[in-house]
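Notes for the one structure printed next.
For this view, one protein chain was removed and the others were kept in their places.
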Amino acid sequence: MTSLERPLPLSTEPLLSLDRISLSFGGVKAIADISFDVRQGEICALIGPNGAGKSSLLNVINGVYRPQQGTVTFDGTGSRRMNPHDAAHRGIARTFQNIALFRRMSVLDNVLTGRNLHRGSTWLEQTFRVGRARRDEATQRRYAEVVIEALDLPRVRDSIVGTLSYGVQKRVELARALAAEPRLLLLDEPMAGMTTDEKRAMAGFIVDANEQFGVTVVLIEHDIGVVMDLSDHIVVLDYGKKIADGSPAEVRVDPGVLAAYLGTRH
Amino acid sequence: MSFFLEVLVGGLLAGVMYSLVAIGFVLIYKASGVFNFAQGSLVLFGALTFVSLVERHVAPWLAFAATLAVLVLIAMAIERVVLRPLVNRMPIVLFMATLGLSFILEGAAQLFWGAQVHGLDLGIDDKPLQLGGVMISQFDLFAAATAGVLVIALSLMTSRTRLGLSLRAVADDPLAALAVGIRLPRIWAVVWSLAGFVSLVAGLLWGARLGVQFSLSLVVLKALPVLIIGGFSSIGGAIAGGLLVGASEKLAEVYIGSAIGGGIENWFPYVLALLFLLARPAGLFGEPAVERV
Partner (left out) sequence: MSNLVMRRPGLNVSTPSASGLVLIASLAALAAVPGVASEYWLSAVLTPFLILSLAGLGLNLLTGYAGQLSLGSAAFMAIGAYATYNFAVRLPGLSLLVDLALGGLSTAAIATVFGLPSLRIKGFYLIASTLAAQFFVEWLLTKVSWFSNDDTSGVLSAPRLSIFGWSIATPVSRYQFVLGVVVVLFAAAASLVRSELGRRWMAVRDMDTAAAVIGIPIGRTKLLAFAVSSFVIGIAGALWAFAYLGTVEPHGFDLNLSFQVLFIIIIGGMGSISGNFYGAAFIVLLPIALSHAAGALAAIGVDVGQLQNLQKILFGVLIILFLIKEPDGLARLVQIARQRLRDWPLRA
């Protein structure tokens, strides 16, 4: 077990806590008064019909959007005015719906950028290969290789990302996020557009990330079957409001959820 | 006080002429999303062609029509040969392509018509007029009036006619415009013709003012600060920006420039544009870009 892999810590304090979050764009209320907790080490899925506010919620968690009301408490520290840079420093990593990879760089370089917060040498040292730079570079490479290995990417390590297939790109994005050694991983539709086999593989990687690398996961996903299998905890959104919050078994039989998905009158 | 007014008015009138050049850019930008750096060279090419035809005893109206036709053809060739293959690339790449274009046009212009300065006489005496105690150049007034008429006509056309509506539709969303049956090539042809017309008029006015020569393209480069301040996609912005740049440039030259050696006009508009950008990164009238992740 390398230092990247660690056992899940036992803790009763939620790692992430959303308290009465409301978010509007102009006159449109995207998220209305949502609160829920995510425990350390769990896989939590956000589900709901399109436009329910799931992506916006993810953006609030890592500071891309600032909510008009409510607080996001991560690892004991609450804040409302966070930006993505701070979120990254505090240990939140994420992937995006539209794949935000650096398309002209190789897979290895992309994964290495994920290591940028763990750098132990300055640019001058690196340029002239002095001081801590050599050891630092070796360390970062090693970490990157562990992640590349874990996500079954060694074959494409030196390929330019823009030339790879959609499914592989999504895996590279996950690798980059994991390379940052985050506490919390936000995945925005990690399996969108994949075949059943690819989905199964991706689900496996997410479970690996959770169990082997000790990362808490919040993901948005549309495939209910996958969600039921994969997650410990499900939050259901509809029209920006939370309509259910519990284990897969509880959510499956929740009348509000059934109504939302089967279209009963509200 | 009247001296100040004179400088101000002179600057505003120059500003109208800047606006005219800028409008040419705006039209192209609205239609194809490209800042066509070669617009300046197009202006130069147009002015040179016109002047050379007239020097060879071609009737002015004929020369104008012929030059316009040539400009429009060049513009459409640019769209087909240069812009279309680069349609999905970064704005920087498109800009650099138009930079290359400007080199081709300038080289060609001098190749065909030579490098000397040509005088251009539009038949208006540059006698100063006295208006309310302020001296105004008659030529500047004429230029401003012409530009003003063009601008009003363009604004009316884009907002009141069906053609204008189609133009705005294409500028907003080409795919949607296609979906409702608007014929894109035809619209583009119209836009480029308009841009060519505006460029030619601007080229003639500026040419008469400064002489038709190479430095015309440097003057035209000043349209960039105008566009940055006014936004790239608004005719109203081009006017406001042009007036602002023209007036401030003249005032700065006279009041600040005299204290530190003159020649401020060369860089003042760019610094002004920079300051504007820092305050409003999308320009005065432009639309801020929303980036979706």
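Just so it is clear, A and B label the chains in written order, and each chain counts residues from 1 on its own.
To be clear about the criterion, a residue touches a chain if its C-beta (ideal position, glycine included) is under 8 Å from a C-beta of that chain, and two chains touch if they have at least 3 such contacts.
The structure displayed is predicted, hence computed values, not measured ones.
Colleague: Return the single residue from B:L13, B:L68, B:V82 or B:A147 that touches the missing chain.
Modeller: B:V82
Colleague: Tell me which residue among B:E106, B:D140 or B:E249 touches the hidden chain in the full complex.
Modeller: In the full complex, the listed residue that touches the missing chain is B:E106.
Colleague: For the full complex, which residue in B:F3, B:F95 or B:Y255 touches the chain that was left out?
Modeller: Residue touching the chain left out of view: B:F95.
Colleague: Looking at the whole complex, which of B:L129, B:L163, B:I256 or B:V271 touches the chain that is not displayed?
Modeller: Residue touching the absent chain, from the options given: B:V271.
Colleague: Of the listed residues B:L120, B:I136 or B:I228, which contacts the missing chain in the full complex?
Modeller: Among B:L120, B:I136 or B:I228, only B:I228 touches the chain that is not shown.
Colleague: Since one chain isn't shown, list which residues of subunit B touch it in the complete complex.
Modeller: 35, 82, 85-86, 88-93, 95-97, 99-108, 110-111, 218, 224-225, 228, 260-261, 263-264, 266-267, 270-271, 273-274, 277-278, 281, 291, 293
Colleague: Over the whole complex, note the residues of subunit A touching the chain we left out.
Modeller: Spelled out for subunit A, the touching residues are 62, 64, 83-85, 87-89, 93-94, 96, 98, 100-106, 109, 112-114, 116-117, 119, 121, 123, 126-129, 133, 137, 140, 158-160, 162-164, 176-177, 180.
Assume only the chains that are shown with their structure count from here on.
Colleague: Between subunit A and subunit B, what's the gap in Å when you average each chain's C-alpha atoms?
Modeller: Chain centres of subunit A and subunit B, defined by C-alpha means, are spaced 49 Å apart.
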